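Down below is the structure, laid out as structure tokens.
Shown here: the complex without one of its protein chains, the others still in place.
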Amino acid sequence: MYAFTYHRPDTVRQAAGLLARKDDAKIIAGGHTLLPTMKQRLASPGALVDLGGVPELKGIERKGRGLIIGAMMTHAEVAESAAVQEAIPGLAALAANIGDPHVRHRGTIGGSIANNDPAADYPAACIAMGAIIVTNKRKIPAEDFFQGMFGTALEEGEIVTKVAFGIPSRSAYAKFRNPASRYALVGVYVAKRGGEVRVAVTGAGASGVFRWTAAEEALKKRFAPKSLEGVKADPSGLNSDIHADAEYRAHLINVMARRAVEAALGK
Amino acid sequence: MSATGIGASVRRKEDHRFITGAGRYTDDINRPDQAHAYFLRSPHAHATINRIDATKAMAMPGVLAVLTGADLEADKIGGLICGWMIHSKDGSPMKAGPHPALAQGKVRYVGDHVAVIVADTYAQARDAAEAVVVDYTVLPAVVDTATATKSKTVIHDVAPDNTVYNWHLGNKDETEAAFKAAAHVVKLDLVNNRLAPNPMEPRAALGVYDKGEDHYTLYTTSQNPHVARLVLSAFIGIAPENKLRVIAPDVGGGFGSKIFIYAEETVCVWAAKKVGRPVKWNSDRTEAFLSDAHGRDHVTHAELALDANGKMLGLRAHTIANLGAYLSTFSSSVPTYLYAPLLSGQYNIPAIYAEVDAVYTTTAPVDAYRGAGRPEATFVVERLVEKAARQIGMDPARFRQINYITKFPHQTPVIMCYDAGNYNASMKKALEIADYKGFPKRRREAERRGKLRGIGFSSYIEACGIAPSAAVGSLGAGVGLWESAEVRVNPVGTVEILTGSHSHGQGHETTFAQLVSDRLGVPLEAVSIVHGDTDKVQMGMGTYGSRSGAVGMSAISKALDKVIAKGKKVAAYVLEASEKDIDFKDGKFSVKGTDKTLDFGSCALQAYIAHKFNGQDLEPGLKEGAFYDPTNFTFPAGVHIAEVEIDPDTGVTTVVNWTAVDDFGVIINPMIVEGQVHGGIAQGIGQALLEGVIYNKDGQLVTASYMDYTMPRADDLPSFKVGMTTTACPSNPLGIKGCGEAGAIAAPPALINAITDAVGHEDVAMPATPKVVWRAAQKAVSKMAAE
Partner (left out) sequence: MAAVSMTVNGKAVTADVEPRTLLVQFIRENLKLTGTHVGCDTSQCGACVVHVDGKAMKSCTLLAVQCNGASIVTIEGLAGADGTLHPMQAAFREHHGLQCGFCTPGMIMSAVDIVNRKGSDLDEHTIREELEGNICRCTGYHNIVRAVETGAKAMAGSAPVRQAAE
């Protein structure tokens, strides 16, 4: 790692102030993407602003038909939260399968979203459930927030504080893990809310998370795995690497979507 | 059998320090005032170095030195060596290119050592490395094993067509005649995928120079510290052996990769004198992927000839072996004498002919990795055999059985003389444990769930404890492959065993002590095993090739014989009897036909106080040493049966059952042996299903971390069913055959045979990742639909 200065604010306001004042400052949440990147010397922030001591970023709250999760909630906390398990069991299950137990003890929902790794799990859930990403400055709909690989709508000094999910009637996530990294090779989050169905795909797209509209149309007619038979994902625009080429990924998108629908139906 | 003697599953003596965090690995050792080394590595697969400018780096905080190949040359430090001479078919010696520890004029793989930066801290050294300016002229990469000789790019001037040697073994004419007479010929093209050994402890080195004594000490992650000292002294020229101490403390796994003498430890011990401070280096995982010697990487075409009844007539194979950019320490022997002599498998094959072309590529050096040559041979034989059974419509177990060697000793057409074995016994037991009869039912049940189920065999043989030295010398080895032992009995009857074997997970501190306890009748706690330090143990050859039981313990046994013989002389004086009337049993010397006894501890005390005998007639003391050179290799063998289920939707292969029945000869500690089998199978399953080193066409390493190189994890593997059969090995006094590599040798063909059985065709390459198996399963599913 290159040298940097370290700051641990108590409030979001202080954090924002530090980000504005310090050259090349970066936020550290759980640090489970940032620190490995820094260790490899692929990132060289001049200052780290640690959100670990900001109480207002913690907490999970159910508000009517919404579920609001603080940005610094760890994957383990989300997975184990009774509120999440009751409101959106698919989201709890997703969180329970991010990384490994040690990573889940440290990695956070806010960090995952702000980083928008193309193989991360949470972006699919956000898109499928039409989540609102709340920052210290504004509220951003998920579809505007995620802007291609590692790209987000976040501006300089902007900090994710909460994620607000609309509670779907049924939802689930199915992931095919990269055998080495255990990130999503293909992850599909399926959510049904009233007559609306959304299918969001992570891990597969060359420009990050995306909606698979053909599947959404098919599932709107009938929310059942069978509806997806013969619905093919387009391999163009999908990643090809040593673990999976685009054609195999396209095939897996269909398989994972079917499995997600099965899970959402409680089968 | 006593509770702690030979054959008892004694819990390991070494474990207490490991489970409490008190293990002492190389990186745990620090010396006052030590500096840290960082190696600047080549970012290019192949390039000439025009200039290295370290001016800016030298001025950075904490930097003590930036050293390059020119400094090595100025100090007359020699290059790294390959210690096994192979001659080509035409009699010419192998083409060994220069292998400097720091590049001299050229780099030949990504990760090759360009310079070392020594600084007060590791971070400072790494910071400064970025300020070293290297002017390269990039040359084309040569990556592909099969086509390396066709490249116009020359990696080493001595090998203009990138060929290291064209070697062969066996009888070509007889083999051709066998194929002419064959009723069936079975053909296969196989790739044995390249692997990264990945012991969990990365390599490390700490070089120390004592100016007053003009003496060096090197702490290093080595499987054979004495060989390291020999090479560093006699060939590289760091210092004479009496001025160089090499210590390999606790070592966190090796699997072959820590046999070799690498650039990093060479440079650390040399640099310690140059900077006047101890120099420490610790590899990170990406450096390990880049610079630890890899394993396997063969491309083979093989054929098997059968008569009309399914009896084997002949086998031939042509293999291209990738040795990487430089010849690593024992690399040349792996695809030759550790490979082709095993092509007879467990079978009576009258004629065998193998040709091996070894090639240079601009990739990391390739050398021995768990099994070394024998997994490659077993993959060829057992894939061919399984395909042959399918081709002639015979049950694969039955086909093996009708071709098994049943009479011993058996001379194969490829050097080996198998001394003992009972292959049918292992097959029979394995079929029972695996419930082979119940497989068709299990397959139908799986089909109902939409899964493809398959079963595959591997009837492997290996040759361990490579010896005797005169024989391996005649095959080109630069060293002898004996082992040494010294038994030091202390005056109170406790015992220190000094061994040239090295334990890096094998549990020698326990098993070696069991042998001593058994033979001398002393409690296990009274025995200490000393290893891994050239100042304590005089000489040794280290641990690899499953040799420590068969060779290392045999040396101890021989030294124990001498201790007992000397003890009898002492006892004769003490008990006032004739030496020939003294018996030794259960820790007691006794006089035949009397009740006079002397326990071992008292005998030791008498030997040292020397009050009861005249020092001119009998030397005081009780300490004996032995060098043991075996009469033959040992031949562990067995049968593994893999059963898999494939999800045709995703291509995921689940290993649902694993049966291993092995004949390792006499077993000292079944618990430890089973552990070795488990670990070997896991690495074999890793090779077959998960692991593969991949370079892109520019020679960049794509699998440079655990993000891309798939290590077997707990949820990738099943529990294993392990059984044993026993035929004692007649070639050493203990009857031991060796067990360290068996699983890694047996597993890959068993698994690929199971997958090809499940999908109904032979076209499945290793590693059979979900992507590969999905495509293979598509073929099967469309075939099923068509039928």
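Labels A and B are assigned to the chains in the order they are written; within every chain, residues are numbered from 1.
FYI, a residue touches a chain if its C-beta (ideal position, glycine included) is under 8 Å from a C-beta of that chain, and two chains touch if they have at least 3 such contacts.
Note that the structure is predicted; figures quoted are calculated from it, not measured.
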Query = Touched by the hidden chain, which of the shown chains?
reply = A, B
Remark   = Missing-chain contact among A:P9, A:G70 or A:G99 belongs to A:G99
Inquiry  = Given that one chain is not shown, which residue among B:R12, B:K387 or B:K771 touches it?
reply    = B:R12
Query = In the full complex, which of B:G83, B:G97, B:G111 or B:P202 touches the chain missing from this view?
reply = B:P202
Key: chain B, residues in touch with the chain not shown (by the definition above)   = 11-12, 14-25, 27-28, 123, 198-202, 250-253, 255, 284-286, 504-507, 671-672, 674-675, 678-683, 705-707, 711-715, 717, 719-720, 743
Touching residues (missing chain, whole complex) on chain A = 1-6, 8, 28, 31-32, 35-36, 38-40, 48, 50, 52, 76, 99-103, 105-106, 181-182
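Please note the rule applied: only the chains that are shown with their structure count from here on.
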Rounded Å distance between chain A and chain B, as computed from the means of their C-alpha atoms = 44
Query = Quick one: in the complex, what on chain A touches chain B?
reply = 1-3, 40-41, 176, 179-181, 242-245, 248, 251-252, 255
Remark   = Note: in the complex, chain B contacts chain A through residues 123, 126-127, 286, 649-651, 690, 694, 702-703, 706-711, 716, 769-771, 774-775
